[in-house]
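Yeah, one chain of the complex is gone here, protein chain that is, but the others are all in their spots.
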Amino acid sequence: MYAYDELDRTLINERVSEFRDQVKRRLSGELTEDEFKILRLQNGVYLQLHAYMFRVAIPYGTLSSKQLRRLAHVARRYDRGYGHFTTRQNIQFNWIKLAELPDALADLAEVGIHAMQTSGNNMRNVTSDQWAGVAPGEIEDPRIWSEIIRQHTTLHPEFSFLPRKFKIAITAAEHDRAAIKIHDIGLRLHKNADGETGFEVLVGGGLGRTPFIAKTIKPFVSGRDILGYIEAILRVYNQYGRRDNIYKARIKILVHELGIEKFAKEVDEEWKAMGDVGLTLDHTAIEEVRSRFSYPAYEKLPHMPDELKQAAHDKLFERWRKNSVSAHKVQGYSIVTLSLKPVGGPPGDATAEQMDAVADLADKYSFGEIRVGHEQNLALPHVAKRDLPALFKALDRLGLATPNVNLVTDIIACPGLDYCSLANARSIPIAQELTRRFANHDTADLIGRLHINISGCINACGHHHVGHIGILGVEKNGEEFYQITIGGRADENAQLGTLIGPAVPYAEVADVIEDIVEAYLALRDRPEELFVDTVKRLGVEPIRERVYATR
Amino acid sequence: MTSPLEQKKIRITGPSVVTANRTWDGAVVYRTAKQGWSTELADSAVVSTSDDARALLAEATADDVGAVGPYIAPVELKDGGNVKPGNLREQIRAKGVTIDLQVPA
Partner (left out) sequence: MPLVKQGRLTTDLFVHVADGAELPGDGAVLVTAERFLADPEALLRRAGKVGVIWPNNRNLDDLVPHLDRLASVALVFPTFRDGRAYSQARLLRERYGYDGELRATGQILRDQFVFMTRAGFDAFEVKKDADADAFAQTVKRYSVFYQPTGDGRVTALNRRMQLRHSESAGQ
């Protein structure tokens, strides 16, 4: 956990008091909506269909139990008793009142949580691997760097009015859980030939109307230089990014229009011209930030405790353990994913009661720490294996032990037309129907890893382009239709999906998805061949034929 | 549903109202015939010509302190003069989300 000090606390309190003044000026009419809009967006406040929506940052997906309880409090006190975890390690509240927002922010500030730059054309919450610091084989804890970059990008005097939003994600593991290739800047920590730690820097990824997978701009930038290099990228983007067309304003378009070589050259020139402007991170500076992260005092525990052996005969426990429990870097410990995708439930939602209960479980079993992943699930990062059976029972009672992590019902979905003012079609009811269709966990196990992503409009908040199966809601003559793509992926082999056929109406989506899954089951060459690998091997055509033959 | 936020030219083809979100709490509101806002669709001023729609929208837009982002939305007039939302988006705004909110335990 990163511990805020007096300076961090002072800054977020100053931010709250500034926003309180801005809200006051808005409510009195001193600020017009046009002026206020950028100010509220920079504090995570959108206006959606039913009400204001409030997006709170969970930097690099790490929360303390105290912080999670405070999020539950906000849900209960200022909202309707629940929140929605997003694909970018944020939580959203759907029914917040503008007049009460400063109080909600002040309550959050007490536990070191803020909503700065969770929206607007600035640098958004810096995200990372939800298993950071506990995943086996990691280069080092990427959250140190996430925090360094979080601080540097917070209230940046030069880059708070960029052409468009700007997202940075960091991973330090071989398997990319942070989806860095669909970010404006993706950073992959690795060591160069001399054993020095640094970053592969990727740039220009993003989804939306014009999706792009990020390209490598520099294979290695040392840790000490990373802030300067990011600053150079941002300066080039701030000056040359398009501002004439909102759909062409992301850095991905600039990179695409200039070409990666030309863009890289511009950045390099700027980086060289910058010289020493106080951004170089020497060892002391990095250690200063590192020292503010605390780690649990792990016990020396056996690899296979008796409790686990005894529980092995419990089929439900075993199924959950195999699905939701992952290897930890410390012997005797596990990482436990808490599925927020119950059958029939809205993906990523959690009630205030669930949040409180998870906070209690984190205190009891996970050194008070909780993680939030971009797949819209939670995780307890430090669970002693001997505690797994007891934890399973507790989670099951809370509806948080659905054994579907990474399976067909672990659906990523945006809020869609039920909440969002930009949406063309609903997302959540499609997800709910699909979880009912595949409610049988044995069937889901048989199907294996399969990521379904649903977006209610082209802005792609549900990352449909990179779903193994992607579903995009569109509008045709006032009716909801859905385009379906297959073969996308968001990991280290990120790829955009391919359209499988004509858009289908709302009522037929679940049937088509079932047919796609059946076609895959018939076409895969062995049970271990994952859906995406079958699509890669065969292409879209054989699946299209089977699915659309009778349509 | 093409987002009404993109609304540019005003041309209506059927009965319409002006709707927005109330500034202090974000609640869905409708412009009334008495130059105010109501949370009830039944209270809204229903217009049926593009000129009237434009005038109602202009008047609503002038009240920047009262409500945010006013736009013209279609409605259906039922027998007996009942006003109903004219599309799915407006149904959702008037009646709430189409999903069960509680995460099943």
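Chains here go by letter, A and B, matching the order in which they are written, and residues are numbered from 1 within each.
One rule holds for everything that comes next: a contact is a pair of C-beta atoms (placed from the backbone, for glycine too) under 8 Å apart; a residue touches a chain by one contact, two chains touch by 3 or more.
What you see is a predicted model; the values in this text were computed from it and never measured.
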item: Chains in view touching the one left out; value: A
item: Contact partner of the left-out chain, one of A:L39, A:A352, A:L472 or A:I486; value: A:L39
item: Contact residue for the chain not shown (choose from A:F161, A:Y247 or A:Y295); value: A:F161
item: Touching residues on subunit A - with respect to the absent chain; value: 5, 7-8, 10-11, 14, 17-18, 22, 30, 35, 38-39, 121, 151-152, 154-162, 235, 238-239, 243, 273-274, 277-279, 284-285, 288-289
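Note that in this section only the chains that are shown with their structure count from here on.
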item: Residues on subunit B engaged by subunit A in the complex (per definition of touch); value: 1-3, 5, 21, 23-28, 64-65, 68-69, 87-89, 92-93, 96-105
item: Subunit B-facing residues of subunit A, complex; value: 26-29, 32-33, 47-52, 80, 82, 95-99, 340, 342-346, 349-351, 354, 397-399, 417-419, 421-426, 428-429, 432, 475, 478, 480
